[in-house]
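Excluded from the complex is one protein chain; the other protein chains are retained at their positions.
We just call them A, B and C in the order they show up, numbering each chain from 1.
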Amino acid sequence: MTTQVATEEKNYLQEGHTLASWLLTKDHKRIAVLYLISVSFFFLVGSIAAMMVRLELTSPRGVLMSNETYNKAFTAHGAVMIFFFLLVAIPAVFGNFLIPIMIGARDLAFPRLNLLSWYFYMAGGTMFLIAMMSGGVDAGWTFYTPLSSIYSNGQITLALVAAFVSGFSSIFTGVNFIATIHKMRAPGMTWWRLPLYVWSHYAASLIIILGTPVVAITLLLVVFERVAKIGIFSPELGGDPVLFQHMFWFYSHPAVYIMVLPGMAVISEVMACFSRNKVFGYKFVALSSLGIAALGFIVWGHHMFVSSQSMYQGIVFSFTSFLVAVPSAIKVFNWSLTMYKGSVWLASPMIYALGFIGLFTVGGLTGLYLASTGTDVHVTATYFVVAHFHYVMVGGTLLAFLAALHFWWPKMFGVLYPEAIAKWNALLVFIGFNLTFLPQFVVGYLGMPRRYHYYYFAPEFQVYHVMSTLGASALAISLITPAFYLTYSLFKGPKAPPNPWAAKGLEWEACASPPIKHNFHGVPVVVGDVYDYDAEAEERALRGLPPKETH
Amino acid sequence: MNFPFAPEQASNFAVEYDTLFYIITAFTVLTTLFVFLLCLGLIIKYKRGSGKPEDRSNPMHHNTIIELSSSGGFLVIGLGIFFWGAKMYLEMRQPPENAMEINVIGKRWMWHAQHDNGVRENNELHVPVGTPVKLTMISQDVIHSFYIPQFRVQYMVVPGRYTQMWFTPTKPGKYNLFCAMHCGTQHSEMGGYVYALEPSEFAKWKESGGDRFRPKPEMPAAAGKQLYEDFMCGSCHTEQDNKRAPSLYGLFGRQRQFTDGSSMVADRDYIRQSLLAPEGKITKGYESMMQPYSFTEEQILELIEYIKTLGTPAAPAAPVTAAQNAGEQR
Amino acid sequence: MSEHASHAHDHSHHITPFFTLVKTLMLLAVLMVVTIAWAQIAPEALKGVPPAMASLINNLIAMGIAFVKAVAVIMIFMGVKYQSHVVKTYAALGFVWFLMMFIMFADYGTRHWESVRGWTPETKQMALPRADEPFEPGMPPRKDIHIPDQHH
Partner (left out) sequence: MAISLNKMNQPQDVVYEQFEDLAQQQETYVIGMWAFLVTEVMFFGVMFMSYVVYRWKYQPYFYALHQELDWRIGGINTFILLLSSFSVALAVHFHQKKKKMQTLACLGFTNLCALAFLVIKMLFEYIPKWNHGHYPGPGFTWDNPNIPGNIAQLWYSLYFGTTGLHGLHVLIGIILFSVLMFMIAVDHPAITDYLPTEMLGLYWHFVDIVWIFLYPLYYLMPK
C-alpha cells in the first residue's frame, strides 16, 4: 500500500471551529463525530432507564415506582437502546468515519444526504424524548397491536413517528454506503481486497434498505389506527393483529443483524490487527456476512412460535433459523483461529474483541433453545429471552462498539488514551456483563416472564434478580469509566502517531491521525492484499533477531 | 435463601422438555468451553514476544476442511435439535381426542375459565391430574399469553380468533399462571394459580360448583339454546336442510363444502366467523342470506356449546339449485 | 475511480431513441386496454369454470399483464436495459424481496389445518350452573361503526 503522508497539514478537526462549521458540515468524519456525541447521549438515556428497571426488580413487590412508570421505564430502555443506539451506533459513527477511508475515497457518495440523515436521527430522537417526558410510552418497544393501536395510553403516536423518522435516517445511511462501496473504491481495491469491515457494512446496508421501510410503514399504519381509526390490524374490524407481528419481525429480526453485523465488522479488523495475521478464511467470513443478511430475512417467524401462527409455519421457520447457525459458527471459529501462528497483543481493543467472541458464542448458542420450536414454547417471553438477546446485542454490539472506540480513537482524535485503565476496564465490562445476564437465564428457565413488575407470587426469583442488579451496577461503572478517561485523553492525552497499533489498511497507512479533510493526498492506489501482516517478521524484530531470509 | 435451578416437572411435557433442554445446555456449555479454551490456548501460545519463540512460519490463512467441518458439524447437531424440538412442538399443538375441554377468556387484566358443566373461575384454573386438558382460548381486548411454567406450556390468546393448547397434569399441586405477553398497566398482576387436583377431588370440586362462587342455574349450552331461540335462528336453520339454510344438526366437526370450491371442518372458528361475518363461507348449494350478528365472545362460546349438543345429523336434503348458484359470487 | 466505473463508461451516456419510447408507450396502452377488456368479458368467458378457479385465472391474467407492463417501464423508460449489472441487480432486488414476504402464507395458508383435531361430537352433559362472579363478557361493540338492522 502507499506510503507515509505529511502530517503538518490541517486535519478535519481544525477545518473550522464554529458551531455552524459542525452543524452544516458535509465531511463524513465530522458527521461521524456528531453521531458519536448524540449516540452516547442516547446510550446514557437508555442506561438510566435500564438501571431503574434493574433497581425496581430487586424487590418482588416493587417499591420504587408504580406499574405505569415501570412499563414506561422498560419501554424507554428498549426503544431508545434499539432505535437510537444499537441500530445506529457502529454504522453511523464508525461506518461513516471509516468506510470512505478504508476504500480510499474522499468522502461518501452523497455527503448532503449523510448530514440529512443525522438531522433525521436527531429529529426522531428528540421526538422520542418528548414522548417520554410528556406522558411516556408503555407498550413495549415491540408495539404489538392492538395494545399499541387501541388500548394503550401515553404518547405512543409520537413515539411511533419518532421511530419512523429515525428509520429514514437509517435508510439514507444505507443507500449512501451501498452507492459508496459499489462505485467509489480506489484503483486496485477489488472486492476481494476489501477489508471485512466494509463487507459487513455492505451486508448491513442491504438489510437496512430492504427491511427498514417495512417496519416504517407498519408503524405508520399503527399511527393511523390510533389517530384516524383506520384499521388494518384491528380485530374489531376483522383484521388480524398477528399480521402486525409478521410485518414487524420481517424487519426486526434482520434488524438484529443490522446491529450485530457492523459489530462483527469491527471484530474482524481488531482480531487481524492484534493477532498480526490475516483473518482466517477471509472469503468465508466475507460471504458469511452476505449469507447472514439473506438468511436473516426468512427466519422472522421464530419470534412467533406461540403467537397463534400456524404450527406448520413454525416448523418451517425453525428450520431456517438453524441454518443461520452456520454462517455464525463460521465467523466465531474463524476469528478464534485468526490467532493461530499470530503474534497476539492483548491491548484493550483486543480484550474487548475477545470478550465479544465469548459473549457472542453464548448468545448464539442460547439461540438454539429459541430456534427449536419445542424448547422455545416454555422460555419464549421469559427472562431467558431477555438474557439471550442481551448476550447478542450488548455482548455483541456494545462490546464491538467499545472495541472500535478504543481501536480507532487515536485515528479519530489523534490522541492516545491511558491503556492500562482501558485494559482493566475491558475486563470489568466482561465480568459485570456476565454477572448481570447469567442469572437471567436461570430465572427465565424458572418461568419469570419478561416485562413483569412484580413477582411476589414467586419469591424464589428474587435471589437471581438481586445478583443481576449487582452485576448491572458493576457494568454501569465500567461503562461510565471510558467516558472519563477518553474525554481526559482528548485534552491531556499524548499525541498519537498515524499508526499507533502498527496496523494495516488504508486508514492507518495512508492517512494522518486525525485525517485531513479529504482523507488522502491524491488517490491511493492499492496494490497489496488486505491484512498483509507478517507475524513472524514482527516476532523476530521484537526478539532482536535478524529478519528471515526470503527465498 | 434457596437457589432453585429448574421449575417443577408437573405435566406430561415436562420430562421430555427438560431432557432436550439439558442436552442443549450440555452442548452450549461444551461449545463455549471449547471456544474459550481454544482462544486461551492460542493466546498463551502465540502471545507477543513472550516465552520461547514459537514456529510462525508458513502461516495458515484458510482451511476449507476446517470451515466446512465446523459449520457442517454445527448444522448436523442443530438439525438434530430441530427435529426433536419440532416433534415436541407438534405434540404440544395437537390435543388428543379424549381431552377435557375448558374455555378460557383473557381480558385486561384477568383470566376467566369456563368448565364444561358451567363452573367458572377467575384467575384460577382447576385441572385433574392424569387427564389431558384442552384449553380453547380467546381474548377480549389485547393479545395475552397463557403460561404455566411448571407445565412447560405457553400459548398466546388473541382477540378475534380461538387458539388452543393442551397438557396433562402429572403431579398434584399449586402452580403459577402467568400472562406472558405485555398487555398494559397491570400486566404483571394478570395471573394466578393453577391447581392440579387428584381426579376424585377434582370431580368433587367441579360437582360442588367450584369452591369460590355461588352456583346459578344456567349452563353454557342452555344459555346458548336461549340465545338460539331469542334470535330465532331456528326460523331458518331447522332440523333438516331446507331452501333457506343448511341444518345445524350434527354440524360441529363435519367437513363443509363452500360455494367458492373450498372446504373446511366446521370448528369453533368457523362458527364464530359465520356468526360475525357469514358471507365469507357459504355452504355449497346455498345463497348468501344471513346477516352478520354481533355477539359477545361469551355468547358465541355458549352458542357453540349449544350447537355441539344438537344431536346426530338429520338426513341432509338434496342441495337446492346448486348449478344455479355455482358461478355467481355476488 | 473504480474498475467498475471505467467498464460501464460507454453505457452511461446512452440516449434512448425517441421511437423506442413511443413504441413502449403504445405497448403499455395496448396492455392496459387488454387488461380492462378481459376484466369486462371475464364473467362471461369463465361462466362454466368453478369460482375458485375463475378467480385464480383472473388473478394470473391481471397480475401477468401488470408484470409485463412494469418490466417494460423498468427496462425502457427507466433505462435499466442500458445500465450495468449492478443496477440491474438492484432493480430486481426490491421486487424479489417483496416476494419474500409471501412466506407469511405458510401461516395464513395453513392456519386452519390444525383447527379441530380432538373434538368428538358426543353430547356433553352439562350439569352444573354458572357462577355469578361479575365479568363483563364480550368485546364492547365499537360505537363508531354503524351497522343498521343487526337484529331481527
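Everything that follows uses one rule, which is that contacts are C-beta pairs under 8 Å (C-beta built on N, C-alpha and C of every residue); 3 or more make two chains touch, one makes a residue touch a chain.
The shown structure was predicted, so the numbers you read here are calculated from the model rather than taken from an experiment.
Engineer: Over the full complex, note down every shown chain the hidden chain is touching.
Structural biologist: Counting the whole assembly, the omitted chain is in touch with A, B, C.
Engineer: Based on the whole complex, identify which of A:29, A:72, A:182 or A:390 touches the chain you can't see.
Structural biologist: A:182
Engineer: For a quick check of understanding: of A:49, A:101, A:221 or A:316, which residue touches the chain that isn't displayed?
Structural biologist: A:221
Engineer: Can you say which of A:73, A:88, A:105 or A:163 touches the chain missing from this structure?
Structural biologist: In the full complex, the listed residue that touches the missing chain is A:105.
Engineer: Which parts of subunit B are in contact with the chain that was left out?
Structural biologist: Subunit B touches the missing chain through residues 260, 276-277, 279-280, 282, 288, 291-292, 329-330.
Engineer: Pick out the residues on subunit A that sit against the missing chain.
Structural biologist: Contact residues on subunit A toward the absent chain are 100, 105-111, 171, 174-176, 178-180, 182-184, 209-214, 216-218, 221, 224, 228-232, 234, 236-240, 243, 247, 518, 523.
Engineer: So that we can see where the missing chain sits, which residues of subunit C does it touch?
Structural biologist: The missing chain touches subunit C at positions 1-2, 4-6, 8-9, 12-13, 15-16, 18, 21-22, 24-25, 28-29, 32, 35-36, 39-40, 42-43, 55, 58-59, 62-63, 65-66, 69-70, 73-74, 76-79, 83-84, 86-87, 90-91, 93-95, 97-98, 101-102, 104-105, 108-109, 142, 144-149.
Simple rule for what comes next: only the chains that are shown with their structure count from here on.
Engineer: Taking each chain's centre as its mean C-alpha position, how far apart are subunit A and subunit C in Å?
Structural biologist: The separation of the two C-alpha centroids amounts to 35 Å.
Engineer: Averaged over CA atoms, how far is the centre of subunit B from the centre of subunit C? Could you give it in whole Å?
Structural biologist: 30
Engineer: For subunit A, give me the residues that contact two or more of the other chains.
Structural biologist: Each of 235-236, 242, 311 in subunit A touches at least two other chains.
Engineer: Which subunit C residues reach two or more other chains?
Structural biologist: Residues 114, 139 of subunit C touch two or more partner chains.
Engineer: If we count contacts the way the header does, which residues on subunit B are in touch with subunit A in the complex?
Structural biologist: By the definition above, subunit B touches subunit A via 1-7, 17, 20-21, 24, 27-28, 31-32, 35-36, 38-39, 42-43, 46-49, 53-63, 66-67, 70-71, 74-75, 78-79, 81-82, 84-90, 92-93, 108, 141-143, 145, 147, 149-150, 152-156, 158-161, 163, 176, 178-189, 191, 193, 276-277.
Engineer: Touching subunit C in the complex: which residues of subunit A?
Structural biologist: So the residues of subunit A in touch with subunit C come to 182-187, 189-190, 210, 214, 229, 235-237, 242-243, 246, 250, 297-298, 301, 309-313, 316-317, 523.
Engineer: Taking the complex as given, what residues does subunit C use to touch subunit A?
Structural biologist: Touching subunit A from subunit C are residues 1-5, 86, 93-94, 97, 100-101, 103-104, 106-111, 113-114, 139, 142, 144-145.
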